[in-house]
Structure formats: structure tokens, C-alpha cells
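For this depiction, one protein chain was excluded, whereas all remaining protein chains were kept in their positions.
Think of it as A and B in the order they're written, each chain with its own count starting at 1.
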Amino acid sequence: MATEAAHGHDQQWLVHHQYEDYEQQSESYIVGMWAFLVTEIMFFGALFLAYVLYRWQYQPEFYLIHKDLDWVMGGINTTVLLFSSLAVALAVRCAMLQDRKGVLGWLTVTQLCAAGFLVIKYFEWSHKYHKGVWLGEGFKWGEGVTKYAQDVSANTAQLFYSLYYCMTGLHGFHVVIGIIVIGILMRMWFKNNPLVTKDYVPTELVGLYWHFVDLVWIFLYPLFYLMPR
Amino acid sequence: MASDSTHLSHNHHVQPVGMYMKVFGALVVLMVATIAVAQVEALKEYSLLNNFIAMGIAVTKATLVVLFFMGVKFSSALTKIFVLLGFSWFFMLFFMFCDYFTRSWEPVPGWTGTSQETAMPRENRWSEGFDRLK
Partner (left out) sequence: MSAVDIRTEEAPRHAPQPSYLQNGHTIKSWLLTGDHKRIAILYLISTGFFFFLGSIAAGAIRWQLTSPRGELMTLEVYNKMFSAHGVIMVFMFLVPTIPAVLGNFLVPIMIGARDLAFPRLNLASWYMYMVGGVLILVAMAMGGVDTGWTFYTPYSSIYSSSQVSLTLVGAFIVGFSSIFTGLNFIVTIHKMRAPGMTWDRLPLYIWSHYATSIIIILATPVVAITLLCVVLERAFRIGIFSPELGGDPVLFQHLFWFYSHPAVYIMVLPGMGIISELMSAFSRKPVFGYKFIAGSSLAIAAIGFLVWGHHMFVSSQSMYQGLVFSLLSFVVAVPSAIKVFNWTATMWKGSVRLQTPMIYALCFMGLFVVGGLTGLYLSTLATDVHLTATYFVVAHFHYVMVGGTILAYLGGLHFWWPKMTGRMYPDSWGKLSAIIIFVGFNLTFFPQFILGFLGMPRRYATYALAPQFQFYHILSTAGATVLGIGFLIPLFYLSWSLKHGPKAGKNPWGAKGLEWTVDSPPITTNFYETPIVDRPVYDYDPEEEERQFQIELDAEREMREKLAATRGGQD
């Protein structure tokens, strides 16, 4: 089934001076990336904790407010992100096989998905913004929201939307960073930079980051858009 | 040793495309499942059960992504340990709920209801449910 990748010990020139060999270097990079992702988990973790606390405390209110979010839009975004994750995974696979066209193709798909995600997010946010459902003093609640949600006090609604904007905003920020990083990676592949064409690890690291962005959304979607009563 | 992995070796195997497709298919199916469960009227009353289902599906999806897309299944023991550490330590945060779950146990002398509508109440309002909104 699985085929051995075409990497041997001819890669000594890629190895930085502090490492003994290529194996040690690539393993260090991957462990380092995971250690970084561990910090990212804790970074989002505090917000998830706040979410769970207030959801537990204000479950009925939150349930009514969440009806104002469009689960179809969220669902489309979930699909888009899942597909982008697949595209990155395939791009990394192509990088292992040193298939330049494949990598560039799949990364382009990823970028399109990421952009699509942000566009949909933009529509969701701007729709809310125009209704006055926004952060800050000018928070308006009542007009233009679904009739269930109108029963809820504006304060609790604002708390809900604070969590919503913080968590999806932080996630969106990670998407933007991802787009930039993938852009840089694509440029390197495009220019045939041997640092990426001869060594699959940089592509793999970017891939790991992008999958993490996907992971966060996998949790955000049911938590915000599909809340049970 | 210089690297625990030199001997385990970093022989990253290129996985067949079919595997990625299968995983993606499973992810989409699971997503549809979680949406479907959320729409079932009969289940909506069972908040706790429903949350468990939704989170269970999300955890399954996340596991699929971590194991296959991120390739943890095929990577070294050290990477696996870090992945486990990260995801399990996240739950350490929830030790905080020892506080929030037990706040309502203690009677607080002189606590009146006046500020309850604005401040975070000490009593658990989960049980009151929707009644208080009426």
C-alpha cells in the first residue's frame, strides 16, 4: 500500500549546523510544531472554558440567542474548511513525492477555500453589524433578531456575542495568518526553492498549522450554531 | 541518544490518496450527522444528551483529522506524547468548575436577590431552565 518516499541521506546540505543529520532535524521541526500547537490549544482553551462556563450558566438564554445564527452558512463554512484540510493533506503528500505541480495545485485549492471561508464569515459578521449586533457600547438587541431571541435581555445577548466574536474572530485571525503563510510557501514552490522542493518538512509544518485551524472550527461550529435546547 | 527517533526512523510513508478521500468522506458524513441530530425536535429537550452527542461527534472528527490528516498515526512516539499532552492538559482548565459547581452549596448570609439579574449568580440557574425567562 504505502510507498517509501524518495528521501535518502543525500540531504545533508539541507541540515543546519546544530543538527547531526536530516532525520534529527526534521523530527525536531515536527515536534517543535506540535509543541507550538499545544500552546495554541491552551490559547484557545481559556476561551472555550469561558464559553462553557457562561453556556452552563445561561443555557436557556444562549439557546434562544443562537437561533439568530445561520447554521446553513456555518455548515457551508465547515464543509469548506474540511475540504481545505483535505487539500492541504494532499499537498503535503505531493510534497513528499516531490510533485511540484500537485503541491501548487492543492495549495491553490486551499487558498481558495480559505478565502471563501473568510468571505462567508464577512457576510455573517457584516449582517450582524448592520443590525447593531456588535461589540461595544452601541450594542442593539431586539430589532431584526428572531422572535425567540427577543425574549432575552440585551446584556446576556451581548455576552453571547462577545464570546462569539472573540472565538470566531481569533479563529478568523488564524485563518488570515494561514493564508499568508501558505502564500509564502506557494511562492517558494513556484520559484523552485530547493528548501521546499527537496525537503517536504516545511510544507508539512504549514499543513499541521492549517489542520489545527480546521480542528478549532470543528468544535466552534456545533458549539455556536447547533446548540441544543 | 542524539535522537530517540533515529532508530525508530523517520520513514514517513506516503499514504495512498484513497485514505485521504475516505477520511474526508467520514468527516462530511459526521458533519451531516451532527447537523441532523441538532434538527431532531424530539431530541431537543434532552440538552445534556444532545451536547454529549454533538461533542462526541466533534471529538471523533478531530481525532480523524489528527490521526490521518496530520499524520500522527504514522509519526514517532514523541509526537504522539505531545499531542496527548496538549489535548489532555486542556481539560486541566476545567478543574475551575470545582468552584462554579459548588458555589451554590454554601448558603451566603445576607445574600439577597437584588443583584442576581446583573451579577453572575452564585446559584446554579441550569435547573431553573426556561421558567425564569417567562
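Following the convention adopted for this analysis, a residue touches a chain if its C-beta (ideal position, glycine included) is under 8 Å from a C-beta of that chain, and two chains touch if they have at least 3 such contacts.
Nothing here was measured: the structure is a model prediction, and the numbers come from that model.
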item	value
Contact list for the unshown chain, restricted to visible chains	A, B
Given A:Leu14, A:Met73, A:Cys166 or A:Val181, the one touching the chain that is not displayed	A:Cys166
Per the touch definition above, residue among A:Gln11, A:Asn155 or A:Asn193 touching the missing chain	A:Asn155
Those residues of chain A which, in the complete complex, touch the missing chain	16-20, 24, 27-28, 31-32, 35-36, 38-40, 42-47, 49-50, 53-54, 57-58, 135-137, 155-156, 158-159, 162-163, 165-166, 170
Residue ranges of chain B at the interface with the undisplayed chain	1-5, 78, 85, 89, 92-93, 95-96, 98-103, 105-106, 118-120
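The definition used in the following text is that only the chains that are shown with their structure count from here on.
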item	value
Chain A contact footprint on chain B (complex, rising order)	2-3, 5-6, 9-17, 20-21, 23-24, 27-28, 31, 34-35, 38, 43-47, 50-51, 54-55, 57-58, 61-62, 65-66, 68-71, 75-76, 78-79, 82-83, 85-87, 89-90, 93-94, 96-97, 100, 117-118, 120-121, 124-126, 129-130, 132-133
Residue numbers on chain A that touch chain B, as the complex places them	1-5, 7, 20-21, 23-24, 26-28, 30-31, 34-35, 37-38, 41-42, 45-46, 48-49, 52-53, 56-61, 64, 71, 75, 78-79, 82-83, 85-86, 88-90, 92-93, 96-97, 151-153, 155, 200, 204, 207-208, 211, 214-215, 218-219, 221-223, 226-229
